[in-house]
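I have a structure here, written as structure tokens, and I will follow up with some questions on it.
FYI, not all chains are in this one, though none of them got moved.
For clarity, chains are labelled A, B and C in written order, and residue numbers in each chain start from 1.
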Amino acid sequence: MKVLTFGEILLRLASPGYSRLFQKECLETSFCGAEANVAVSLAVFGVNSAFLTRLPKNDVAISAVNSLRYFGVDTGKIVYGDGRMGLYYLEKGASQRPSKVIYDRAYSAISLSKSEDFDWDVVFKDIDWFHWTGIDPALSDDMVEICLEACKVAKSKGITISCDLNYRKNLWSSDKAKSIMPELMQFVDVCIANEEDADKTLGIAAKNSNEERGKLDKSDYISISNEICRKFGCEYVAITLRESFSASVNGWSGLLYNAKKEKVVFSPNYKIHLVDRVGGGDSFAAGLIYGLICGKDDQEVIDFAVASSCLKQTMEGDYNRATVQEIEQLICQGGNGRIQR
Amino acid sequence: MKVLTFGEILLRLASPGYSRLFQKECLETSFCGAEANVAVSLAVFGVNSAFLTRLPKNDVAISAVNSLRYFGVDTGKIVYGDGRMGLYYLEKGASQRPSKVIYDRAYSAISLSKSEDFDWDVVFKDIDWFHWTGIDPALSDDMVEICLEACKVAKSKGITISCDLNYRKNLWSSDKAKSIMPELMQFVDVCIANEEDADKTLGIAAKNSNEERGKLDKSDYISISNEICRKFGCEYVAITLRESFSASVNGWSGLLYNAKKEKVVFSPNYKIHLVDRVGGGDSFAAGLIYGLICGKDDQEVIDFAVASSCLKQTMEGDYNRATVQEIEQLICQGGNGRIQR
Amino acid sequence: MKVLTFGEILLRLASPGYSRLFQKECLETSFCGAEANVAVSLAVFGVNSAFLTRLPKNDVAISAVNSLRYFGVDTGKIVYGDGRMGLYYLEKGASQRPSKVIYDRAYSAISLSKSEDFDWDVVFKDIDWFHWTGIDPALSDDMVEICLEACKVAKSKGITISCDLNYRKNLWSSDKAKSIMPELMQFVDVCIANEEDADKTLGIAAKNSNEERGKLDKSDYISISNEICRKFGCEYVAITLRESFSASVNGWSGLLYNAKKEKVVFSPNYKIHLVDRVGGGDSFAAGLIYGLICGKDDQEVIDFAVASSCLKQTMEGDYNRATVQEIEQLICQGGNGRIQR
């Protein structure tokens, strides 16, 4: 069983500790990207995982690739060409001060991709699961086309397709997203979303929830899930539920909707003292894919996905370094945090 | 509209993270000082802000001046002479362990100032608002005289005068303060204080509050404010209300008393996971001055001042790096800390 | 009054901040060890304190010795020989992610000690109190013998003996511990334990408490204490009570059982935002010994021991750097964490 994720890998430049950007004279570096994060988390779980992107051939990009190999991700499918390495600046928030992300990803090599850069028949040869996100088609019009081609070839080969809707308002407008995502969603078996994604990219909204205030109404999420499955023929919809009490403390849980059974299961809710919340959704996706691959039952799947992403948010960096054993221990013991000697 | 603040700028040497002083082999440096902090915060708000002090001519003091210029503070009025650059050591507390400040500010150039060092007619030429604090006259007997002269000239020019009472027990005794501050207070239009300042410097005490335990009785603060205005003819009294649950978590709010209206307004109360509480009061003063300058109504003024100083306490360093936009966002959205992408 | 503690000193290699082991390219170094920690804490309290161990003669061990001298611990009794310097890797947990300790202490010089390495008559010449822990006999069979000899000589000289049961499952099995500790306990005047120690090393268990969940039943602890005193003739049993809400927040309290009076006293319970929980038990032991040496009454003793160890857990490193003055201030003021200027 081999999973391919497709998307962008970025350099992350984070202000150290709780200092504001450029308050100190250094930035902490790591690599990240919604799809790369999923690939790494799966590799740490022991899944055979490959990542596909398009990169320039320079020392920054080579280091990005090495950071994936460190965790055992197969980087042999990556293609190289013109364009830059995208990056983002991160300032970690605290208490009432929100975290802040400044993207500098325009003109990245992946956003300049052309259809001919990817030979999907070759790419998918040893692949059983294909994961992409709503960031991919948001990068450029060519990327819309490329995603469509990838989905078609994957479908024709019987590969399971998962998509995290991942709406990014500085990459495209909600209107643009809604004009494109529905077509791509036709191919998706497993749809992953957070509070606002379904609304902004598919026009499927929660009626009573007020996303700005972090107040969540569970029945709404069920109706959203149901509608997605009905419209696009998905087998599963998984939704992360974040309650933002402050930049330091968040509630975190999730649900999984099984279209065949027409049933939803909810995970426990973790109150997290955040170390680094970025990448939380991606580690949820990775946990979900892992659970489904392993043939866990629906409750086990959502519990694993939420525990996986709970642990990610207690770690620095976008990459989820939690192992299957650590996640299972959290599920069993409920997060008392007793020292492991 | 140009604001001048007058006082000391110090080098701050802080132990990194939660380590005790000299537990690690480095100290984090920044510059600070009750009045310098106000000047910086105002400059970050976009206010035309100048800072006046007296400094030695060495690399430490030049770096202090540069740190003010970084934020756009006008440093052209600063005078130079003999004496040292004051400094303080800071050990950040956590949970039950309090933060600890060790001052080494004796014999600083500002404390050695003589009347003839400052030509107030020239200093105040382009100034509309003059801010000083109770630390100024506490530095030396000459500084008492200098403050008096400054206040007189400012008054004569129709400049608004604000004073943060800022009692520091290691600079002078409460008795000494009470023998000096009342005379200076005659010139003050806007008086800023915290729980113990009015008592220690003016002899105006809360009756029922127990400052040591952080228990606050609002009616007391109203009577204190009223009494200050009555005695010294102030137009406004603003008081910060800190509830110290631990060195890690504080409650934070404030009130503004309008003497003309004989009315008090209270801000919301923020429960802050502290990053660095030092400079909280100064960023409150800056927010207050900004609000009054902008012609906001009393509730808006106190809300802005408290939100400004709430954000400061989520940032490292004495200087308040919060922008007007960030403060207004906090006021609108109530501190849920959702990530800004 | 001079206290000797006897045991191991280790190099501690801790991942910086909340990063996972080897996520960053450096490890923070300090020295530690259950018994060395007690020696340092006592020296910081101003007690005449000596530490005895066996070390190799290399730069690592010399630095360990120097780290003790820094705090004023007498290191003149230490003996030198073959074997390594033990060490452990520490990854600090956060929220639902537990802290993690990886020991690498096999073949340490102290574990290779032979009876003839220690001349207890000479060692104990100026000693009034002897403190050892359950880690000592767990290190090797020779160390069992050595502890026995030490206890016998100490007893014969009228030296007070305290022992922290300190069960370590990766050093020996509970069965092995239970076959050895009872004999050694015959010599112990003051027994210190945490939730699981008495069960694992002496087979004396709490009936209703569920240690894994951090739920504590006070009556059980009284019966455990009573049983220990009855079986081994101890004068005092002190027990630390940790409630592990998460890796970031713990409840912390303790009790002291006085066999003669057949009475138990409980300390207040501190809710601690943990900076570094390792060494908490050792600083409790040091506080207890200090209180008993000073002739405090039982309630004062347990209050001091718990406040001492509460403060330790707000500091980085195993060593407790809290002074008597700081501990007394916490006892008086209850942990409001107000800044000390």
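Everything below uses one rule, namely that a residue touches a chain if its C-beta (ideal position, glycine included) is under 8 Å from a C-beta of that chain, and two chains touch if they have at least 3 such contacts.
Predicted, not measured: the structure shown is a model, and the values here were computed from it.
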Oligomeric state of the whole complex, in copies, if 3 are shown: 6
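Criterion: only the chains that are shown with their structure count from here on.
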Rotation in the CA alignment of chain A with chain B, degrees, nearest 5: 120
Whole-Å gap between the CA centroids of chain B and chain C: 45
Residues of chain B engaged with two or more neighbouring chains: 17
In the complex with chain B, residue positions of chain A that touch it: 17-20, 23, 93-101, 103, 168-170, 212-214, 244-249, 277-278
Contacting residues of chain B [partner chain A, same complex]: 17, 270, 272-275, 310-311, 313-317, 321-322, 326, 330, 333, 335-341
